[in-house]
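In this view, the complex is presented without one of its protein chains, the others remaining in place.
Moving on to chain A:
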Amino acid sequence: MSKILVIAEHLDGKLNAATARAVSAAAAAKPDAIDIIVLSDAPEAIAAEAAKIDGVTKVLAVARAENAHALAAVLAPQVAKAAAGYSHVFAPSTTFGKDLAPRVAALLGVSQVSDVMTVEGPHSFKRPIYAGNAIVTVDVDAGSTVVATIRTASWPAAASNGNAPVEALSLDATLPSHTRFVNLQQGKSDRPDLQGAAKVVSGGRGVGSKENFEIIYKFADKIGAAVGASRAAVDAGYVPNEMQVGQTGKIIAPELYIAVGISGAIQHLTGIKDAGTIVAINKDGEAPIFEIADIGLVGDLFKILPELESAIG
């Protein structure tokens, strides 16, 4: 009998959409039950959101003052305890899940399957290695708990028409005080979230400066897109690091990805390979980005972007 525990990711009292993507992966394993665990100082509103996700059997709400911030060292002992009775523990492959899930796995004495792209069976999964240049099939021994992180770009978010029961859960776990939250500096943006957006416009080194990036923002706003960036643009200080798309940044799968002034290093391509349609705008016709672009346009971005805006009308 397989039962999957999905760890909810949330911030500022709101459930992160990556959680519903992890539920889709859980459903693909055809388990007998999918339960979501919400660990927070005030889990009620988050649990209510999680309860709406289609396919969820029940939501376990763990309320503890220590859970006010998502510190892996504090959350892991609780998840490991809650995992008793479950055959699988899934978390989204975000920085939250990557930080927490291996700590849970080690407490359970198992290795972890990172970045699950497809579920081949309850104990068989596909995942990328070598920056996505090879895809491996991994089989987990049937007798051991499967701990996995789910590559969010590979899975659609499960719909929210459900009405699962919410149960308060109290866990008898001693929590460490050796790790403490200090603060979180969030990049402020009114634009769509990079990881959930249907359209993304990204700028690279070719944009040239922080000031010039305004032209990217303006165009993105025109088409209602989120804004991303290559590592080169982040390292040059044009934009903050949370906008980085690539192997070491965010891995995304929008319907439309427009790469502007990005040459297309392997590291970057890894982050966008699953996009529906990739558009490249670059003045260098030999840039590697054109090898994977569905639609390419060679030319000066400072001339083309305003032209695009007027052509869209």
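Quick note on the criterion: contacts are C-beta pairs under 8 Å (C-beta built on N, C-alpha and C of every residue); 3 or more make two chains touch, one makes a residue touch a chain; residues count from 1.
Note that contacts and distances are computed from a predicted model.
Trainee: What is the missing chain called in its UniProt entry, if the choices are "tRNA 2-thiouridine synthesizing protein E", "Hydrogenase", "Na(+)/H(+) antiporter subunit B" or "Electron transfer flavoprotein subunit beta"?
Mentor: Matching "tRNA 2-thiouridine synthesizing protein E", "Hydrogenase", "Na(+)/H(+) antiporter subunit B" or "Electron transfer flavoprotein subunit beta" to the record, the invisible chain is "Electron transfer flavoprotein subunit beta".
Trainee: I'm checking contacts with the chain that's been left out. Which of A:Gly13, A:Gly85, A:Pro156 or A:Pro176 qualifies?
Mentor: Of these options, the touching residue for the absent chain is A:Pro176.
Trainee: Going by the touch rule given at the top, which residues of chain A touch the chain that is not shown?
Mentor: 11, 71-73, 76, 94-96, 98-107, 109-115, 124, 128-141, 143-144, 176, 178-187, 195, 199, 223, 231, 234-235, 240-242, 247-248, 250, 255-256, 266-267, 273, 276-279, 281, 290, 292-299, 304, 307-308, 311-312
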